[in-house]
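Inspection log for the structure reproduced underneath, given as structure tokens.
Complex shown without one protein chain; remaining protein chains in place.
Showing subunit A:
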Amino acid sequence: MMNDSLFSLVCAGEIFELKAELNSDKKEKKKEAVKKVIASMTVGKDVSALFPDVVNCMQTDNLELKKLVYLYLMNYAKSQPDMAIMAVNTFVKDCEDPNPLIRALAVRTMGCIRVDKITEYLCEPLRKCLKDEDPYVRKTAAVCVAKLHDINAQLVEDQGFLDTLKDLISDSNPMVVANAVAALSEIAESHPNSNLLDLNPQTINKLLTALNECTEWGQIFILDCLANYTPRDDRESQSICERVTPRLSHANSAVVLSAVKVLMKFMEMLPKDLDYYGTLLKKLAPPLVTLLSAEPELQYVALRNINLIVQRRPEILKHEMKVFFVKYNDPIYVKLEKLDIMIRLASQANIAQVLAELKEYATEVDVDFVRKAVRAIGRCAIKVEQSAERCVSTLLDLIQTKVNYVVQEAIVVIKDIFRKYPNKYESVIATLCENLDSLDEPEARAAMIWIVGEYAERIDNADELLESFLEGFHDESTQVQLQLLTAIVKLFLKKPTETQELVQQVLSLATQDSDNPDLRDRGYIYWRLLSTDPVAAKEVVLAEKPLISEETDLIEPTLLEELICHIGTLASVYHKPPSAFVEGSRGVQHKRLPGSAGSGESVESPDTGSAAGVSEAPPAVIPSQGDLLGDLLNLDLTPPTTTGPPPPSSGMQMGAMDLLGGGLDSLVGYLHSTMGAGFGAPPAAMPASFTAPVSGGLDDLFDLGGGVGMPMGAYSPPKTVWLPAMKAKGLEISGTFARRAGVIQMEMTLTNKAMSVMTDFAIQFNRNSFGLAPAGPLQVLTPLSPNQSIEVTLPLNTVGPVMKMEPLNNLQVAVKNNIDVFYFSCQYPISMLFVEDGKMERQVFLATWKDIPNDNESQFQIKDCHLNSDAASNKLQGSNIFTIAKRTVEGQDMLYQSMKLTNGIWVLAELRVQAGNPNYTISLKCRAPEVSQCVFQSYEAVLKN
């Protein structure tokens, strides 16, 4: 019927010819002509000039021709909106056609013509079609609502289509239900605050019924929608799980994965001692394994998801190691993923098998795969201690192959093994040294240099080896340069006599001839250390290193939780939250797993405990995007009570350090970066005085509220208007902060100055200097009617994410209600962060005062204050500023005071009060001088009120 000539059409002269054919009287000729037009359109030729002629063909009872014309319209209507109007009449007429296929076709196509003018005409036909007697028309109309919403959301709301769509969830036809669910889910995604998909036990029941009856695709829509629901209790959760499990036997992998998602999520709510919980776990494994016999693309999707599932619930697949063995003909992307999962599942029980496999893979052809296999052997050694020896010997075998990239990869992992098991496998060093010349990748060179430096005392010719690297020092990458510098300094400290020249050379290379600031910094530090105090240098450079953790590539727990909620979707394939790759408002909403059953007793999210206890944040887990996106937009809609405060991540730790670090940022930064690389200057190089307050701060985070029973009457400033009604569509917020019984509170008055009722309030903070975060949801229980005010007290904690703000006590807040999200910022008095146990011992105070350099001292004047020193002292004590000592010198009272911030920073103060003089002088000393200004402001505020 068709042939190549359709595709080889040359547009220029033929447009005219086509025009004639389109206007022909013969139906067949017309149809052929339209086909030619579509063919040209497909290959990208511009046939828009034929618009009127093609539209003329629309009035036909030939369905095939009609479909062709519609196809043309969908593509060109936007570029010719005025002409597109011509088509409207036919559409409206077709929506009344007795043939349901034509009615559906018309409503389907109309939705695809994205021209504003047309959408107005679409409303009436759409309304009729939504109530059509034929289910085929209704299911098409349901999707059309989503289309229309995409073009003009307001119109859809005004016309009440959303309600009609909601009604369709109760439709008798399962496919209509499925499409309505799909459309509603999509619309709800762009309105995160609307309660569109009003999921309640009744609707859930309807969905579960439709689930058994609709097409495979419909089942996916429904399951994906179910996954957004949070059951009320474990019983409801179990009953849903029971009705979803049969889906695990569906032939369509997407149905299976979506069912897995629902189960993984709802399982969180089941008590672990429940029999059903165990049954469910067992039921999950076989379908996951079956997914691996699907086509390779689906295998890939499945493997990426299994990777997540294994991290969350390793018990599900722990006996299924074998199915992840790589097949010779697997596409490379499947091979790499399988390898990843194999390592995650490796345990003492199966390590022999795994190692045999990995060794096999290391002889494969694909370079990436081989590298990963070699690296995997190293990871096995670190993960399963019993296997370390076997792993090392396997690696040595591989080094003997002399295949360049295998050798290099092996050396990199052997370095890690040395870190994990120090002084155990040094016998292999000789073999490693033989391969020095073949190393051409920076990572491998750096690893080798580290090994030489670390074990310099056992390598006779260590100096020669390192010297050989030094020749091309400036051509090396930074990584190698830094490593070389450290290694030579280590060597010098171990064998000072023979290597003086070498160390001189490297220090001058690093400091004088290099323009890399990191390198220079490190060079200077070593230089100064060596020249002033060689003993200290030894302590610092040769300090014992902390052992490396076994799992370096686990996904950060909060991100993992979010990804589990996205099983089956692109997010789970990319291992990134949707906000990382989806534009606009969609996907910004972060999903969370529901809290476990009978929760309230534990803060810890289940299972993460085994990988990393809450108290020790896993040091090597690199906080990825999920964390960084904790910005204002990321409004968390699940009630925070069920999730509990997140375990402190390493990012927060660094943030706290930043505050303290001040001018030494770069030092801390570089220490961190080298620590991250797994070797290099030991963390002990961090000045001891820095580490103390940091860890103190962390401790403090955990025993918050320990000091209850302090005197009441902490100063709280009067309420001020934070968010004027004008800026927030009628919502006015005024508020203040207070510290009551050791709890920081945000006290707000919400006033509705708009005409309509406000509901669904929620609040979130941006990251801030002291990690302030709401400790619970915003409790606005009743809707706020117009002209009504409500007082709300929001308890806060300080375990949120940290970011230094300017000014320091600035807090950015997002408040959401049913209307919109509003942002404002306010400043809190730093005095509310002063903790109850902020009274320092006298001796400590003295020592600390001396210890803090004078540069960190700042002086302020407090004017017009008419209190005597005792009254002042009492008043300040109310705000947790404690007087430690008092001295009177020449009629001037000197009060020595201390206070401690929630993050463990101590502030020391000397307050001078002279009788009769209303002006006080205050000197503040703190290791983090940034806070001084805020502290002074607090003094002023407390004393004057």
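The definition used in the following text is that a residue touches a chain if its C-beta (ideal position, glycine included) is under 8 Å from a C-beta of that chain, and two chains touch if they have at least 3 such contacts; residues count from 1.
We adopt the following convention: contacts and distances are computed from a predicted model.
The complex includes a chain that is not drawn, and of the options "U3 small nucleolar RNA-associated protein 15", "Adaptor related protein complex 2 subunit mu 1a", "phospholipid:diacylglycerol acyltransferase" or "Serine/threonine-protein phosphatase with EF-hands" the UniProt name matching it is "Adaptor related protein complex 2 subunit mu 1a". Screening A:Phe16, A:Tyr524 or A:Phe581 against the full complex identifies A:Phe581 as the residue touching the chain left out.
Of the listed positions A:Gln348, A:Thr401, A:Asn461 or A:Gln861, the one in contact with the omitted chain in the full complex is A:Thr401. Touching the missing chain, out of A:Leu18, A:Leu50 or A:Ile220, is residue A:Ile220. For subunit A, the residues touching the absent chain in the complete assembly are 1-4, 6-7, 35, 38-39, 42-44, 46, 62-64, 67-68, 70-71, 75-76, 78-79, 98-101, 104, 108, 111-112, 114, 134-137, 139-140, 143-144, 146-147, 150, 173-176, 179, 182, 186, 212-217, 220-221, 224, 243, 245-247, 249-254, 256-258, 286-287, 289-290, 293, 295-298, 300-302, 322-323, 325, 327-329, 332-333, 353, 357, 360, 363-365, 401-403, 566, 568-574, 578, 581-583, 586-587.
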